[in-house]
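All protein chains but one are shown at their positions in the complex.
Going by the order they are written in, the chains are A, B and C; count residues from 1 in each one.
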Amino acid sequence: MSVQNASAAIGGASKSQKKSRGALFWKSVRKFPMVYVGGLIVFLLVICAVFAPVLALHNPITQYQNGLHMDGTPVGPSKFFPFGADDVGRDVYSRLIYGSRVSLIVGFVATAISLLIGTTLGLISGYFGGFIDTVIMRITDTILAFPFLLFALALVTILGSSLTNVLIAIGILGWGVMARVVRGQVLSVKEFEYVQAARALGASTPRILFRVILPNILGPIIVLATLAVSQNILVEAGLSFLGVGVQPPTPSWGNMIYAGVQDYQFAPWLMVYPGVALLLAVLGFNLLGDGLRDILDPRNATH
Amino acid sequence: MSNVLEVKDLEIQFEIDEKYYSAVKDVSFYIREGETLGLVGESGCGKSVTSLSIMRLLQDTAKVSGAILYNGENLLELGPAKMRGIRGNEISMIFQEPMTSLNPVHRIGRQIGESLMLHKGLSASEARLEAIELLRKVGIPRPDEVVDDYPHQFSGGMRQRVMIAIAMACQPKLLIADEPTTALDVTIQAQILDLMRKLAAENNMAILLITHDLGVVAEMCDRVAVMYAGKIMEQGPVREVFRNPQNPYTIGLMNSIPKLEGPRMRLQPIEGNVPSVRNMPQGCRFAARCPYVMDICREQDPGLLGAGPEHISRCWLQADREVQTQ
Amino acid sequence: MTEALLDVQDLKKYFPIRRGVLQRVVGQVRAVDGITFSVMPGETLGVVGESGCGKSTMARTILRLLEPTSGKVEFEGKNVVGLSKNEMRAMRREMQIVFQDPYASLNPRYTIGKTLLEPMEIHHLHTASARKQRVADLLDRVGLDPDYTNRFAHEFSGGQRQRIGIARALTVNPKLLILDEPVAALDVSVQSQVLNLLKDLQDDLDLTYIFVAHDLSVVRYISDRVLVLYLGHMAELADADEVFADPLHPYTRALLSAVPVTDPDQKRERIILKGDLPSPANPPAGCPFHTRCPAAMEICSKQVPAWQEAKPGHLVACHLYQ
Partner (left out) sequence: MLSYIVRRLGGALVVLFGISVVTFILAYAVPSDPARMIAGPKASMATVLAIRHQLGLDRPLYVQYGAYIWRLLHLNLGMSYVYNLPVTTLIGQRFLPTATLALSAWIAELVIGIPLGIYTARRARKLSDYIVSILALIGISLLIPWLGIVLLYWLGFKIPIFPLGGAGGISHLILPALTYGITGAAAYTRLLKSSMLEVLKQDYVRTARAKGATESRVINRHVLRNALIPVITYGGIDIGYLLGGVVLLEVTFNWNGLGILAYNAISESDIPVIMGTVLLTALLVVLFNLLVDIVYVFVDPRIRYG
């Protein structure tokens, strides 16, 4: 018996103690503070995206004359433009608020696409094994051979630049990792005797797949999806920076950063604010995913 | 004969949810030179933790108090370098899982030779030769060939022999064997126990044998300490304790084991479950499951009371029939 | 004479070994290599052997959790091996299994109530309210508080989980229960509780058991007859008392002598077998035990000993008795 097991066995035999939900919540906040910081950031981000029209001060694509100095340079942060104006006089703050929509849509929808494909293929591959497994895994290897950004660039070049095409490109490339992880999880879970017990009791294959195995691997899938959202937001920003994806004047943090590069020296707000917004958003999902992984790790289980 | 090891009032506490709980308490025992002491009990009774505390291999969060005297020196007060000089040299240890106790990326010979290089200052090639000799001693065929093999090429029984070779490398005075045969089949267990007995006799080595199997104790040990919920319930010479058990827990344990001979009588289990470390009863820890429980048992721990020569039992029933021991 | 409840004939389960570039089948692990026995209604057949002897594989193959390579498994005269998916599903109500590991055998996402309700849902047994009542009855029957239905598996100790596993197997009212090392992971004090529970259940519910274990004293306690396996082959089969009082096969003898007993004064002649178990992927020719057998003769390495009666009702596969 290992040391950890020994102490777990000593503590583990106890009956679950009745504690108020509030106390349990604060206890877990103390133990995993970062996951709550991440959760809060994600929550605020969603609020921004949903209530953008309320939160924005100005129309994000209106070019204001008082946004530019006489010499045509953008004005810095002021009462009217809290984060300054951009090179054609638009309000950076309002564009930032609206830009959250693009990031979140790409983050969520592309992840959902890859999640759906990846989980389904991973489940089938892991559970049935044999020839089906080999075929699916070779397809997965093929997909995984393409570097994300470059492939997305190629696809968007061929299909044309649009948010939808960015979504498709990221979505159909992202499922490889998911399929692999899900397959690995299925392989380990299906050996558990409770799966054998379900078979011995006459449970049908779909029942075993979706009601016995899937709920038991949901934890790692959620972690993976959360981290995928953060990655997808970054890829979208990268694509926008390269000029594919969301086209101006529609604001996305990526194209705002690109537009700000030239003026960084004398109008740093153009690049700093969208960069920080992007950093916070991605960090939020990363903290959430990393924290969830720690919480779901059985080694850290709190009974 | 002098004592190789003497444990006095050992208490081990673990942190659970920012509070400390005693996994082991009031544990005292000694082992004489060349003697085998069995530490027996069910899972969670604290026997493994006790053995690890002697080697000071518990995680940093465990609080250990009391005294662990090795040749009169308190191991709990030694500095890290001195303690390392004792580990694997004066005191060795083997573990329950032979499949995972060897490093998969190093050759067997190097793993055996490592302690020789650490403690005896042998060179790598000297250590390798010595490792071959050790492999021969623990009964592994073709030692000069397998010395360069990797652990995954060995069966469970063979790996446990390798573990024993590692432990024996520096001819320790004391071997701590933590459930050394639990993961093995009975025919292999017989081989390993036989080997341990032989090596102990040849080297006048004392053994602290941790096990849950009373049969193994009966076969291997000179004396036995029975642990329950972190405390020693009964301690004494094996023949005394098995022939004439005094503690209701020891008696219950014996009655719940199916026998290989004699009439097949219905087993008499100990009802209920082991108490959790978080809610240890105030008095005797066995009170809730004891068929002879009295009011006083729930209030006060009886302490260890004499039951015969070198034989002590933690039970209020013993109070009336206490025997003075030395 | 009563009809056998289960009749296993020449059951084999080989696992292919794939090697090389094309992962071609280059050999077979003969996990179960020709096992024949029958189980009478109401009896307990103990199956004993060391790891690698094929006892667990045999248990799973009888239930077709693994597809048998060849052989027959007749339950009440009906061959289970050829059954279609639907027929097999119906058959699963008759035969159930209890697993070794109390931690892995319960779905951690299910409450105890759900664990016990699911089998009845699958087989459309009883009405919804009757199911709930049955769950409560079953929990009570295996010695657990019926109020536990809303708790999850991790809230229970090993012994309690094993009781839940037994209750789950009983939900569909099976006639035959295959117990695959049901007490191996439990402490002795809890082990005896579960063994007694199994005995009581058998008496009350007219159950038939196949009890698979490596612990000889446990097998002796619970079994009416005992089958000893070695390397996928049958070594010996007889009444429990007979096997333990007069073991005939040298392997059984060695096995018995190797078990440490709790009597410090008992001086037994110990047979210590040389070497390790051979690999079932590459079993020795002739008698599978001859490589380690203290009584091995020349013929043993050449010819597989026949399975025959050495004494009335006492079957053994050994050249010493032929």
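Just a few scattered comments:
Note that a contact is a pair of C-beta atoms (placed from the backbone, for glycine too) under 8 Å apart; a residue touches a chain by one contact, two chains touch by 3 or more.
What you see is a predicted model, and the numbers here were worked out from it, not measured in a lab.
Only one residue in the set B:Thr36, B:Ser53 or B:Ser101 touches the chain that does not appear here, and it is B:Ser101. Screening A:Leu55, A:Val88, A:Leu153 or A:Ile295 against the full complex identifies A:Leu153 as the residue touching the chain left out. Among the residues B:Gln13, B:Ser115, B:Thr211 or B:Gln318, only B:Ser115 touches the chain that is left out of the figure. Taking the whole complex into account, subunit A touches the unshown chain at residues 2-4, 34, 138-139, 141-142, 144-151, 153-159, 230, 234, 237-238, 241-244, 254, 257-258, 261, 264-265, 271, 275, 278-279, 282-283, 286-287, 290. Counting the whole complex, the residues of subunit B in touch with the unshown chain are 55, 57, 84-89, 92-93, 95, 97, 100-106, 111, 114-115, 118-119, 150, 152-153, 163, 166.
The rule is short, and it goes like this: only the chains that are shown with their structure count from here on.
Ranked by separation of Cα centres from subunit B, the top chain is A.
Computed centre separation for the pair subunit B/subunit C is 32 angstrom, with centres defined by C-alpha atoms. Averaging Cα coordinates per chain places subunit A and subunit C 48 Å apart. Contact of a single residue of subunit B with at least two other chains is seen at positions 43, 273-274.
Within subunit A, contacts with two or more other chains are made by residues 13, 15.
The touching residues of subunit B, counted against subunit C in their complex, run 42-43, 155, 157-158, 185-191, 193-194, 212-219, 238-239, 242-243, 252-254, 256-261, 264, 266-271, 273-274.
On the subunit C side of its complex with subunit B, the touching residues are 50-51, 157, 159-160, 187-193, 195-196, 199, 214, 216-218, 220-221, 240-241, 244, 254-265, 270, 272-273, 276-277. Of all residues in subunit C, those touching subunit A in their complex are 60, 63, 65, 88-90, 92-93, 96-97, 99-101, 104-109, 118-119, 122-123, 151, 154-155, 157, 165, 168, 171-172.
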